[in-house]
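Encoded as structure tokens, here's the structure I'll be asking about.
Left out: one protein chain. Kept in place: all the others.
Letters A and B name the chains as they come in the text, with residue numbers starting at 1 for each one.
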Amino acid sequence: MALPRRHAIQVVALVILLFFTAFFFVPMIWLFLAPTKTDGQLLTQSPFAFGSFHTLAQTFHRVVTYSGHSVLTWLKNSAIYSFGGTALAVVAAIPAGYGLALTQFIGRRLLLSITLVVMIMPATALVLPLFLEINKLGLYGTIWSLILPFGFFPFGVYLAYIYFSSTIPRDLLAAARIDGAGEWAVFRYIALPLARPIVSLVGFFAFVASWNNFFLPFVMTYDSSQYPLQVGLQQLIGSTASFNPANFSAGSSIVVLHRPDLAMAVIVAIAPVLIVFLFAQRALVSGMLAGATKE
Amino acid sequence: MTVPAAAAVPDGRASARRGNWAAGKREHPLAGSSRTAGYFFVAIYVALLALLGIAPVVYAIYLALSNSGGFGSSFVNAFNDYRFLPAFEHILEFMGLWLVSQTILVVGLTLMLHNLAQRVGAVFRFLFYIPGALAGAASVIVWLFMLDPSASPFAFVLHWFGYAQFNNTIAPGNLPAIFAIMAFWTGAGGWIVVMYGALNNIPHELLESAQIDGANAFKTALFIKLPLIRKWVVYMLVLSFAGGTQLFVEPTVLGSAALGVGVSKYWSPNQLAWFVASQYDNFNEAAAISVVLLVLGLAIAAVLVWRGRLFEAE
Partner (left out) sequence: MKSSNSRRLRAVWLGGCVAAVAVVVAGTAGGSSASVSTASKASSAPLVVWYDAARAAYVKVYKATHPHANIKWVLYSGDNNGDGTLQSKFSLYNRVGWKSGIAPDVVFDEENYEAGWLGAPPFNDLLDLKPYISKSVWSKDEGLGDCLINGKLLCLRNDNAANVLWVNTKLFSQFFPGKQPPTTWQDYAADGQALVKSHPGYYIGEFGQPWDAETYLWGNECPLNQAVGHQTVVSNPSSPNCTTIAHLIDSALGAFTHDGPFTTAWVTNKTAQHMVMDIGAIWQGGAIYPTGSGSQGPGTDVMEAYPPPVATNGAHVTGSIGGGLWMVTSHTKQPKAAAALVAYMVTSSKIQGDPAVTQGLPAYAPDQDTWLKSLDGVFANPTATEAAIKQAAGEIWTGWSPVPWSVESIFGNSVTPALVSGGTFTAALSTLAGNIKSAAQSAGWQVKG
């Protein structure tokens, strides 16, 4: 009666895979169902029960209009900081990776080594000295206090370096130079058109890292009107009845947020990254593998 | 945590080739190129590096050493702070749990997925990878509910562990594991996608010949596939390590949502540095803690890099 051993192993493997599927995906299902329920339903009904579209609309409305549309302000701030930082990161990293990979200059090896070190350095340990420095530069409270640090992205430089040093046929560059093309022209007309995958790859990582950064904007912003969504989310926790008893002493005339509202706010906060993720998976793998292991 | 969902690893072949021509400088393909051009290409990056990478490090060291109490007194203060050792213990415990489980599970799951039909594997990979979109505060909010026995879809698991309420789940002894679970949940899927891609690059002939030699799927995975992705595993460890030492947002947000139960505001070293800076206005001691964290993080990452023979390109 015993199953053949191969089948037994397959069954075990399937069970393990299903277990991890539940682990990874159940919280996502829960998250997207939560705003369809009222606070009471969320606690009393099955975690997988669907509330109603009407409740969902109400939850969405409550979150978006909360405190003078704070969530929209934060969304806008997040967009400014992240897109600004990503643009700067790409503009800095792509030529730098090219320069490190395909040109010669004194200090190239040193720069490469420093890049590797800085890349694995625990960057948030430097938030405080960075704050003092930004303040001395007079940039505190401006968008540059975030865009500049977000734009400094050694990991992107490293990715670009790997990409250029392994994918651009050197003969092509040499031929172009012999034809009299200047360095800028070689970069602009030969390397850059071939670099599209690495531009989107660096852009992807820089965007996700900037969008999700918490500590830096937490320190660099004057007040809640400058918060990005990640920091705003923490404030929303404080505005949610169950996570801050003080809200129970609020007068009956005002809107107090509840647990489903918080879930809705999370969905709003992650939506841009989620969309990027949905479309980026294939590009991510192909771009990265092309950069790293191309023959 | 700012762990990239996926990352590139240096390719031995490319770097070897590069090493060769770099050694024979006279036949350098770039021989005709301008020597100054390189500076222009790296200019913006070098400016940012100096301003935002190197200057803060120098400033942190300066702050840590310059203290009215005398040279090095900030370090003494930091070491004597009753919160210092626990904070580092917490982070080490968290890193140990997280890195070991992530390494085993990511490799194991990737190898399993690689044995499935292409389309089925793709569905699993996608489901594993999606939580990567939730980082920091967002994932903590989701896990606030996942860890609450009264609201969680995983309530039966929590009850099975004997946790009747949220305060039981977030008992101090559980916190490193909880943060490890959160980090694994957001980060693992991306790494699985990357590892899978690396496995796909293994030449078919190699796997076929193994099959002809009578190796079963299990043996193929263990003896052929695993050694071929070893480098990626080390790479994952290095980048995860760098991200993990920075733990800040998770304990901060969990602490404030748990009404201050269980998670102190100086649970991790980063939090402690921020705490002494912002609550006592002591930027010197904060800088000293940051420098310790920096040195520790760099040292261990360096060992990994060196032992894993990573980045041997240069």
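Structure notes:
Operating definition for what follows: a residue touches a chain if its C-beta (ideal position, glycine included) is under 8 Å from a C-beta of that chain, and two chains touch if they have at least 3 such contacts.
Being a predicted model, the structure only gives us computed values, none of them experimental.
In the complete assembly, the contact with the undisplayed chain comes from A:G182, out of A:G107, A:P169 or A:G182. Interface with the hidden chain, as seen from subunit A, comprises residues 38-41, 43-44, 67-68, 70, 131-132, 135, 137-144, 148, 180-185, 218-219, 222-225, 234-235, 238-239, 241-258. Touching the omitted chain from subunit B are residues 34, 36-37, 40, 43-44, 81-83, 148-151, 164-168, 171-172, 255-256, 258-265, 274-275, 277-281.
To be clear about the criterion, only the chains that are shown with their structure count from here on.
Taken in their complex, subunit B has these residues touching subunit A: 2, 4-11, 13-15, 18, 28-30, 32-42, 44-46, 48-49, 51-57, 59-60, 63, 105, 108-109, 112-113, 115, 124-138, 141-143, 145-146, 150-155, 185, 188-189, 193-194, 196-198, 200-201, 216, 218, 238-239, 241-242, 245-246, 248-249, 252-253, 256-257, 259, 269-270, 273-274, 277, 283, 286-287, 290-291, 293-294, 297-298, 301, 305, 311, 313-314.
Residues 6, 9, 13, 16-17, 20-21, 23-31, 34, 42-43, 47-48, 88, 91-93, 95-96, 98-100, 102-105, 108-109, 111-130, 132-133, 148-149, 151-152, 154-155, 157-159, 162-163, 165-166, 170-171, 173-174, 177-178, 182-184, 187, 201, 205, 208-209, 212-215, 219, 230-231, 233-234, 237-238, 243-245, 259, 262-263, 266, 269-270, 273-274, 276-277, 281, 284-286, 288-289, 291-295 of subunit A are the ones touching subunit B in the complex.
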